[in-house]
Structure formats: C-alpha cells, structure tokens
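Encoded as structure tokens, here's the structure I'll be asking about.
Left out: one protein chain. Kept in place: all the others.
Chains here go by letter, A and B, matching the order in which they are written, and residues are numbered from 1 within each.
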Amino acid sequence: MADIERHDYDVIVIGAGGAGLRAAIEARSRGLRTAVVCKSLFGKAHTVMAEGGIAASMGNVNSRDNWQVHYRDTMRGGKFLNNWRMAELHAKEAPQRVWELETYGALFDRTPEGKISQRNFGGHEYPRLAHVGDRTGLELIRTLQQKIVSLQQEDHAEHGDYEARLRVYPECTVTELLLDEGRIAGAFAYWRENGRFLRLEAPTVVLATGGIGKSFKVTSNSWEYTGDGHALALRAGANLIDMEFVQFHPTGMVYPPSVKGILVTESVRGDGGVLRDAEGRRFMFDYVPEVFKGSYADSEQEADGWYSDPDNNRRPPELLPRDEVARAINSEVKEGRGSPHGGVYLDVASRLPAEEIARRLPSMHHQFKELADVDITAESMEVGPTCHYVMGGVEVDPDTAASGVAGLFAAGEAAGGMHGSNRLGGNSLGDLLVFGKRAGAGAAEYVAGLGARPEVSQADVEAAEQRALRPFEESGSAAAQHPYALHGELQQVMNELVGIIRRGEEMSSALDELAELKDRAGHMAVFEGNRQFNPAWHLTLDVANMLLVSECVARAALRRTESRGGHTRDDHPGMDATWRRRQLVCEHRDGAVTVTERTHPPMRRDLLELFDITELRKYFTADELGEVTAEL
Amino acid sequence: MSAPTTRAGRARTSARTLRTDRWWLPPLVTFVGLSLFVIYGLVRTFMNQWYWAPEYHYLAPFYSPCLSTSCVPGASHLFDVPLPGWFPPPIIVLPFVLGFRLTCYYYRKAYYRSFWASPPACAVTEPHSRYTGESRFPLILQNAHRYFFYPALLVAAVLTYDTVIAFHGVGGGVGVGLGTVLMLINAVLLWAYTLSCHSCRHLVGGRINHFSRHPVRYWMWTQVTKLNGRHMMLAWASLISVAVVDLYVMLVAGGVFPDLRLIN
C-alpha cells in the first residue's frame, strides 16, 4: 500500500486529554520522538469538562492535610478496592504535579498568602482541590497544551521544525494496535478529515483515551468517550479490571431533555449547595451509611456549622462520596419525592449571596442561564444522576503504567485500579497528571531497554485497512444496519439494564441483547458519502468498541453479587466483605470476552497502619483482620 | 466589492451576509447622530455670537474656555490670545476637544463602523479591497489618544469652573436657573466620560502588573474600570449634554427666551 502515510516514532500517545498530554510531555522531555494522536482538535479533549479541581494535599488552606490523609480518603472512597500502590503514588505525587503546572503557566485561584487556593469536595477530609473557579479542567488542558507548544518552540529553535520531536495528529483515530510477536510495533489510524490511512510505527503506545460513557444514554461524556483504549487494549491482549464499577455522578442536569446528563459540578455542594426533595427537605441526612456515620453530620445545624468551623463540626452529608449521593437521589425520585422532571433540587441560591455564586461558580451560572433559562443565583437547579466515569480500565503496573502487553501503557480513565469501586471528585485530574507522567516515563524506560525494534507486518496493516473499510461494502447488503440506530439501541440497553441500579436477570437479558447487537454491528454500513469527514463511518468504528467494552461491564457486573461503590445490585443490596479481596478481570480471547476472578494483594503494612482497626472492621472479613491484627 | 468568500477554499456563499436581523440600523443611527453633532458644531462655531448670557453668568460650552481677545467681556478665561474679531474663539480649543473624541476607543469603533463601513456590522463583508487598520499613517496617530486625554482634563476643569460661575444670582448672591442645572449635569457627564477613558484606565493602574503592590492605584483602576464599562453610554450622554447646554445658552443669550430661574 504505497499510498499509506507512514511515520516513525518512539512513542505514540493515543488521546490528548490530561493524561495523554502529560505523558507526551514526559516522553518528549526524556528525548523520545513522540506522536499524540487524538480524535478531536488539539485542546478539545474531555478533560475540559472537569470543573471542580485537582485533589492534591498541599495543605495550603488546612495545614493538617498531607498525603496520608489523602490516601485514606481515596481508599475509603473506593471502598478499599483500590490498587493501594496507585492510591499511594497518587496521594504522594499529586502536589508536585500541580506545582509543576504553575511552571507551565497555569493560574490557579489564590489564597491570601498567594498560594494555590484549595476547595472542599465530596469525600475529602480537608479543602484539597486546586481550582480555577469551576473551569479547572479547561485550565489543565490549556496549560498542558501550551506546554506542548513550548516544547515545540524549543524544537523549532533547535531544528527549524516545530514537529521535529513532538507532533500532534488532531482529528485522527487509531483503529488498531499493531503487534510484533506480542509486542507493540505501532498503530493503524485514519484522518477523520479525509479518511486517509496512517501507519504509525513505534515500539510503545500510551493509551490515554478516557472512558466509555457514550455507551450509556444519560451521560456527561462527549462523543469521544467510546472506550477506544479499553477495546484496543483488550484486542491487543491486555486485561481490563474493575469494569463493573461505573460512576454515576449524582448531579447532572435533567431538564430540558436535550441537555439531560450534562454535569453540574460537585463544587456547588462543596461551596454550600444542598440537596432538597420536592417538599424542600434536606434528605441526605437519611442516607449516611454506617461506615461513614462518624464523620458526617446528623443535623442541619451541625452540617451548616462545618463550613466555617470544620474542626468542631462534622461534614454535611451532601459531601458524601458520589456513589452514595447518586443512590440517595435515585431512591428519593423512585419514592415519588422528586422534582417534576425526575430529579431533585440542588439549592445554592438560598445559601450564598448572588455575587458570591456568580464568582465561585461562573460556568454553572452561565450553563443554566443559557441552556435551561434558570438563574441559579435565584432558583434551585433540578438534578439527577448521570453516567460520568468508569473506574475500570486497563490493568497496569502502578509504577510504570505498563500493561500486560510489552510496550503498551495506559493512564488516566483508560487505566484501572486507582479508584477502586468509586472515584472521589478531584482525584481524576490528579490521576491524569501523576500517571500520565509515569506512563511517559515508563515508555521512555522501555524504549531505552529495547533491543531490536519490533516491526510492523504488512499483512496486519492490510487487515486493519480491510476492517476499517468494511462498512462501505456493507451498504449493499440486505442485512445492512444504520450505525446511529444501533448506537441508540446500545445506549438504551446499557442505561436501562446495566445502569445505576442493577439486577441479575436484567443484566442477563442485557447480555443477550448485546450479543444480538454485536451480530448486527457486523453489518453496520455507510449509506451516504465517502471517506471524507463522514460521521456515519466514524461511528461504525466507535460502536464496535463500545459493544466490546459494554459486554465487559455487563459480564463483570453480573458476576459481582454485592453492592459496592459504582456497582449497586438491587438483588444484592449489601456490601459483602468477602468480595473486597476479589477483583474481576476481563480478557478477550478468540473473539470472546471472559471474566475471571483474582485476589487483591494485601495492603502494605505501613499503609494499613494509617487506618484505625475499627474502621478496617467495616470493610475487611474477620479472617483477613485476623491476619491484619496479627501483623499489626 | 471583493469576494473573499471564494478565496482559499472557503465555503462558497454568494450573499454578503446571511444575517437576517436589521444589522444596518445601529450604524445608521450612529451615522445620523454623529453627523448631526458635527453639523451643529460647525454652524455654532462660525456663528461666533450668543455664547455668553451675562445676567445669568452662563457660558456656552462650545466657547469654553474662551481664549481670545475677541471674546465678549465676561466670557473670557485666564489669558487671551490676540485674534481678529471674525476669528471664532472655539477654533483654539476645539482641536483638543475634538481630538480627544476622535481618538477615543469608543468613537473609533463607532465611526469606523458607521462612516467607513469597516466593517458595517459584525459578520457583514466590508466594501474595501485593502485593509491595514491602524498600523499606518494616518490612523497610526490614533495612538496619541493619551495626549488628548490630558487637555481634556483641563477642559473638564474649565467647564466645572464655568458651572460654579453659573451659580451666581441675577442680582448677586447665589442663584440657580435651569441653565445652571443643565451645566452641572453636563460637567458631571464630561468628567465621567473623560475619566472613563481607556487611556486613563491604563495610566492610573492598568499598566501595572502587580496590583497587590500598589493598592491605591489598584483602587483607582477599579473605579475607572467601573466607569469604563459605561464608556459608550457616557460618550453619547456627554455629547448630547454638551449640545443641549450649548443650545440652551445660545437661545437664552440670543434672547429667544429668558432663563427659567429656580432660585434668584
């Protein structure tokens, strides 16, 4: 295929969100020739949607904060299912990663001493989130984008070419990872603009493709979140872990219908907003679970006192971890105490002066004004749960971000383990930076230790090309399927049957439906247009990925017979300590998804000692605790 | 008209604009408003009379400060430039006052849009085939705006002085007429317009990068910034008030009607 564009790199980063860009910066800074391939324009990644902030225990607002406290909060939030090493690295390194952003030009909001200001957030014991109003994700992406540009400027000064060592391939989709005897050899991609194919050769690939939210109907995620990285990794032979854990953010917009799912930042609650039912009652006090009773207020008076005097009052229950709040809202609505459009009320108007709301939450103010005609400084918002984040992802080594496939790395939402069964708000941006950097460094080390470079086989390239072009051939077939319709059906199935509240028989029927959709998906066709910027064609390739990943979610969710974090079973409502040690691993072998069970390695002793034994008793089995207390 | 939409692979559309609203209305209103003022100003300048109403101590703003030996007695300020009687005194001061408005960032927008159609309205193709903006002579002179700002402060001060004088009663003591009130409003608007100037905002504090080290200048910058947000409104309000006061004084001085006295 002489007409295929061909490029040679040391590392290909797939995805240009926070994790991808941080990985690229690291790889390029270590001298690697780096490509960043992303489906959208440079700087549009879904990271821009992050509103609240970056959790990092800098202790600027409350000096008692440190990495150990952050670590504890993260483990509690994830219900002790997290990969403890990842949680540890994250808590330790997040402050350094945030400070580093300032040297790239980031401008965070400041404390009176001129340090980075930090705000309260659900599940975080102290004010911990570095932020810029409620547009922190935008600041993060722009800062990293501008750092990439500054590295390119250095290259331009040195080589006369901005792209000598670091090039961004915008609006370019990777459809296949190319292997050489089980090692990464490159990636096959196409330009969305004209449909031309690319053969990118490199011994390492960093997956930073984000999540899978577009498999669900009500989601805060953008079209890009089609689980590409998850699917690519699976097909290349890597494992996915924790796929049953999908976070439903408690507060998405519910009205008007066209904006259903769009996020309402948790900072609204962090800054004083409260949840009320149709009668105006603050219902969250009824939903504080046993394990959190000690640290959350049981009266409005105490809860309100916490904002000004956090040392002598317990936290308001609105700031429970996201899974708890989402479930609470869900049951309020189910019991008929919801708002007219099937949500509950989020009230900040009666809690803060109008100017203060406009200053602290400018983009929320703007979003509601423009999209729903609601002035949040005067009225309550109607909110309900929306699919937001997948805790599951590629299984990686915590220190190097390396997956089980040689040369394949993953970071950010595409990687699994860090957040356990539920992610705390603010831990995502920290995750991107900490493990983005580690993935870049991991790739650099791998390249340095590499003997002969793996080679791309021509046959693989041709096969990838054939697969990508298949939808054009299907349009004549009698079984031809419309990708938009199929995608709609998939979203419906996942939302209804594998959504926020799950049941065994529903998930079994979801699996049947997914199998049927998978058959039909083989016949997805492009009915109009050619390869030039053709969204229908793009969607056919995305839907295939979504189906594969959805199957993982459904299979793992069916298997886990308990409720924990982002996995709630109506038929198994309680948290089951025997499930705490068990991790579900998805693999793709011979075209089929299999789920196997595995035991979590025990937590390192010094980390375990950070917790109180009475707290551990709430999560661990008596057997395990027997071992633990013996150790302690 | 140039047809830039067919160049460089842009989407081909034949229309100059696809705007469906009445985009031509604001530039038209601006055009009419500014033209009327200019015509009035020219006529008034060369009228060279009826600018001083001695019994009420009213001086028409177009003639203030009056710096010519030809100024009618009582109207003259501080020093007098020897000029022939036919020479209208405003010609000495007018270049500064006009220059301030001509180089004002708001007026520039207004007349570039309405008089020069560059552009006539947003997203409406302009009729010129070449464009260099303010990067060359003569428009590069717009950068001198701050040099007009300083005299504008003086003029505002003089008009304030005129207003104080206008508080004289007809028979001595303190008096207030409709003219006094109008002059007072005009003086306030002029000050507000002058201080809300973008150059002023820059000079008082905008040029500083560390506000925190200059709290007083930061405070001044904050105040000017508030005014600056209303610069357009103040530009029009002060333009209208100047014309109204001038017209009023002219009519009173010309004896068309007597001043409406409120006090003495």
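As a convention for this text, contacts are C-beta pairs under 8 Å (C-beta built on N, C-alpha and C of every residue); 3 or more make two chains touch, one makes a residue touch a chain.
Simple rule for what comes next: contacts and distances are computed from a predicted model.
Asker: Could you check which of "Ferrichrome transport ATP-binding protein fhuC", "Transcription regulator AsnC-type", "Ion-translocating oxidoreductase complex subunit C" or "Succinate dehydrogenase / fumarate reductase iron-sulfur subunit" matches the UniProt name for the chain that's left out?
Answerer: Record says "Succinate dehydrogenase / fumarate reductase iron-sulfur subunit".
Asker: Looking at A:31, A:529 or A:601, which makes contact with the chain not pictured?
Answerer: Final answer for the missing-chain contact: A:529.
Asker: Which residue, A:367, A:422 or A:491, contacts the hidden chain when the whole complex is considered?
Answerer: A:367
Asker: Would you mind spotting which of A:193, A:335 or A:519 touches the chain that isn't drawn?
Answerer: Of all options in A:193, A:335 or A:519, contact with the hidden chain holds for A:193.
Asker: For the chain left out of this view, which of A:95, A:316 or A:392 touches it?
Answerer: A:95
Asker: Counting contacts across the full complex, list the positions on chain A that touch the omitted chain.
Answerer: Residues 40-44, 46, 48-49, 58, 95-96, 99-100, 102-105, 107, 109-110, 113-115, 117, 132-133, 135, 138-139, 142, 146-147, 149-150, 152-153, 156, 162, 170, 193, 222-224, 255-259, 262-263, 363, 366-367, 370-372, 482-485, 488, 526-530, 532-537 of chain A touch the chain that is not shown.
Asker: Could you list which residues of chain B touch the chain missing from the display?
Answerer: 2, 4-5, 7-13, 15, 17-21, 105, 108-109, 112-113, 118-119, 122-123, 125-126, 128, 130-136, 139-140, 143-146, 198-199, 201-203, 206-214, 218, 228-229
Definition applied: only the chains that are shown with their structure count from here on.
Asker: I'd like to verify one number: the distance from the centre of chain A to the centre of chain B, where each centre is the average of its C-alpha atoms, in whole angstrom.
Answerer: Roughly 57 Å separates the two chain centres.
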